[in-house]
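With one protein chain withheld, the remaining protein chains of the complex are depicted in position.
Labels A, B and C are assigned to the chains in the order they are written; within every chain, residues are numbered from 1.
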Amino acid sequence: MKAIVKIMLRPAVLDPQGKAIAHALSALGFSGVGEVRQGKLITLELDETDAEKARETVKEMCEKLLANTVIEDYEIELEA
Amino acid sequence: MKAIVKIMLRPAVLDPQGKAIAHALSALGFSGVGEVRQGKLITLELDETDAEKARETVKEMCEKLLANTVIEDYEIELEA
Amino acid sequence: MSENAASNAPVNEIDIEITPELVAEHGLKPEEYEKILELLGREPTFTELGIFSAMWNEHCSYKSSKKWLRTLPTEAPWVIQGPGENAGAIDIGDNQAIVFKMESHNHPSYIEPYQGAATGVGGILRDVFTMGARPIAAANSLRFGSPEHWKTRHLVSGVVAGIAGYGNCFGVPTVCGEVNFHARYDGNILVNAFAAGLAQADRIFYSKAKGVGLPVVYIGAKTGRDGIHGATMASAEFGEDVEEKRPTVQVGDPFTEKCLLEACMELFENDCVIAIQDMGAAGLTSSAVEMGAKGNLGIELNLDAVPQREEGMTAYEMMLSESQERMLLILKPEKRKLAEQILRKWELDFSIVGKTTDNLRFKVFHKGRLVADLPIKELGDQAPEYDRPWVEPKVQPPLKPEDVPAPADYNDALLRMISCPDLCSKRWVYEQYDYLVQANTAQIPGGDAAVMRVHENGKAIAISCDVTPRYVEADPFEGGKQAVAECYRNLSAVGAEPKAITDNLNFGNPERPEIMGQFVRAVQGLGEACRVLDFPVVSGNVSLYNETNGRAILPTPTVAGVGVLPDWRQMATIAFKREGDILMLIGGHGTQLGQSIFLREVLGREEGAPPPVDLAREKKHGAFIRRLIRDGVTDTVHDISDGGLAVAVAEMAMASGLGASVDTLPPGSPHVALFAEDQARYVIAIAPERLEQVMMAAAEKDIPAAPIGRVEGDRLKLGEVIDLSVAELKEAHERWLPEYMEAEL
Partner (left out) sequence: MQSVVVLFPGINREHDMIRALEIASGRKPHVAWHTDTALPKGVDLVVIPGGFSYGDYLRAGAIAARSPIMRAVIAAAEKGVKVLGVCNGFQILTEAHLLPGALMRNAGLKFVCRTVRLRVENDSTFFTNRLKKGDILPCPVAHHDGNYYADEETLKRLEGEGRVVFRYAEGTNPNGSVNDIAGVMNERGNVIGMMPHPEDRVEALHGGDECLPLFLSIVEEVAA
């Protein structure tokens, strides 16, 4: 089973990278771009085959290591 | 319309961050974890409402700036 | 704008009733709130309450410490600016000035180590370049909990990466610092960041506003809900989206700060600036109030003009936001076009957010309504000031040398000392810092002080951060003296003339008389040392309430000193240079083992009085060492501090790869002479033909000086008791920190 973890800075937290990307896109001539935010994507191959259990484990991984919950939110997706 | 760009190192490229995460997870006692890879997630708010056109534009953004195609692959998702 | 007479209280933007609970949540005591009522003649609005809480908290008002800070010596002919501005400034000749300060970011670094430390660095850099000085060096003094504490590794990793992440990107070399561990910092680490900048001595900028009716200009990053006072969250008025509006951790943007630096430098060069103030703690509030109050002017702000990152921000939030990388300026009206060009070039937000007035009021408008109308001078001047009760600290009695047993195995003892967390190599830390950028670093981390070239003619400054908290804990007065003395010694050891210090006073809860006693006595010690050593305090910071579960940190008055070398080429380093050099001990053999590293690391005891500090001797010995370096008599000097003579000589050997033999030790058990931490002492290496000259010069000044051995081979031999290869020492010295950190991602 494969887990995909999406980690983004919380909405109110300043995201300098996103800001810089938005700026660069507009300099490149792309218009109509509103807010840009940059986050992390972590993919994990898991031996676990039970989705319920896999989600539990990955959630624990997020809390303990993958995400910095002081400033980041995370989302877990599972793929068979 | 919101675009979500997922950028991952190509499979052939060694990913030191992913490796370090895998190592740390195992040190924390998580077992049954295979390959771990870390990528980027970029979300963009777009004025464009036509999905087709939005995809075209975001693809161009990826080719021109968001991804370094020497080492990275990208994937685009759109949300209304 | 619907502005009425002052008797007419401003409309309360969010109609929040000011309850005693709300007052308490803002950290204001009932009697402090009484004072506000008296000052205003009415109830404050919610926004006004926020402004008072920001201005009158310990951090901004120094209400517990002011009385004692006033006792510190702050003057010398070379001091251009003492405490009271964003940073202190000293004259170093050639129309050059060094602007420097140190500031703590302890609590934020515990909550979010990377961003907490990063924004600490960002804040202190702004304090320096606000005054017109380009930052040329950064330093940091770090105290972590016990290595065994579950959070320590994570904190070390995050704090160091945060300092590196910000400073490296900004482009300032981070050149020295301290990293120590002690269980008393479990749950309350210390992150004290220092920065020094180089300015033209006749072109230093201040926050004092001048001129009525001039526009107040906001530049830098947009304002968001960063780091807003915890009280916002506690007040329930925000409805369902409390989560969204939670006070957020400040995130640093070193890239924007670098652009802000360059823009400010161009504004200064083009003579655009009348007054400038960075937005640090309590952001817009304290910067605007400071500008107005110092200039005897009122300030009117229109918050609708403030560049905002988020939607729907209230006046309260904008006034209290601690978003980073922002400045407030008063520009010369005739330079406005040019200033706009410069800010546009650096792609920075800027906006006219208000004007100066002649009515001494601080007025804030938001959406056409007056949300605050306060007397500007009183906001600062009338801030509470306390003479907190204090008790004379219990001082540890001296420990008799005969009560300290010799180690069973001296080799093992020395290896244990040089590899212990406090004395081991900090390479793992400083290699994450770019200590070379700007190409002026003459002495990199690892020696007694960093040395930075500041002039084509070779002139350089030296920087060192010091404090020995275990000494301060055992005897606050002597410990306070020692922090300054050690800093003075480190600067002298590289050949620099010590000029001035900045300090960062980290203590526990001042409302406890025994903590206040530590504070008072340590400040007195600091002051005494500064006076005798002609080493005034030009800036500083106080951090109180450093406690967890009622247990205070070790009292930690960090000192960072700056010295000047006429020519960096006449600089000493700790590394041995030549085989055959004679090793000399200046200042006599040690006798005191109280509070020593030997006692703690080898015998597991933390007790006794710290070594007393004889300031007259410090001064005399320091001058003597500097003379020897200046005259080219020696280029190899190390002061003796933690770990005593043995550790000092071992460090000199490890820095060079060359060994040494010390064969002249006083009679008696060698452990006292080898490990005692008596003050005012140095080890130097000289060519044999210089020996007589040095002996005579020392005798003339009545300074104990004696040859104790020579530089030779690749082994360290101390008396009959220690014999180790330099390689083995080095291996032990370098091992601990990387191995410890290995377990962290």
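Observations on the structure shown:
Here, contacts are C-beta pairs under 8 Å (C-beta built on N, C-alpha and C of every residue); 3 or more make two chains touch, one makes a residue touch a chain.
Here the structure is a predicted model, which is why all the values come from computation and not from measurement.
Listed by label, the shown chains that the missing chain touches in the whole complex are A, B, C. Of the candidate positions C:Q81, C:T223, C:N440 or C:S656, contact with the unshown chain belongs to C:N440.
Within the full complex, the residue among C:D253, C:E310, C:D349 or C:D581 touching the omitted chain is C:D253.
Of the listed residues C:G27, C:G171 or C:P513, the one in contact with the hidden chain in the full complex is C:G171. One of C:N270, C:N359, C:Q382 or C:Q432 touches the chain omitted from the figure, and that residue is C:Q432. The missing chain, though absent from the display, is touched by one residue of C:A161, C:A201 or C:L338; that residue is C:A161.
Think of the hidden chain as still there; on chain C it touches residues 161, 164-165, 168-171, 253-256, 258-259, 262, 346-347, 430-442, 453, 568-569, 745.
Chain A residues in contact with the hidden partner, per the touch definition given at the top, are 16-17, 20-21, 24, 27-28, 38. Contact residues of chain B toward the unshown chain are 9, 12-14, 16-17, 20, 64-66, 68, 70-71.
Quick note on the criterion: only the chains that are shown with their structure count from here on.
Taking each chain's centre as the mean of its C-alpha atoms, chain A lies 9 Å from chain B.
The distance from the centre of chain A to the centre of chain C, with each centre set as the mean of the Cα atoms, comes to 36 Å. Centroids of chain B and chain C (each the mean of its C-alpha atoms) stand 41 Å apart.
Shared interface positions of chain C, defined as residues touching 2 or more other chains, are 745.
Counting partners per residue, chain A has 65 as the residues that reach two or more other chains. The residues of chain B lying in touch with chain A in their complex are 6-8, 18, 21, 24-25, 28, 30-48, 57, 60-61, 64-66. By the touch criterion given at the top, residues 111-112, 114-115, 221, 224-226, 244-246, 248-253, 255-256, 309-310, 323-324, 347, 745 of chain C touch chain A in their complex. Interface of chain A with chain C (complex): residues 9-16, 19-20, 23, 65, 68, 70-71.
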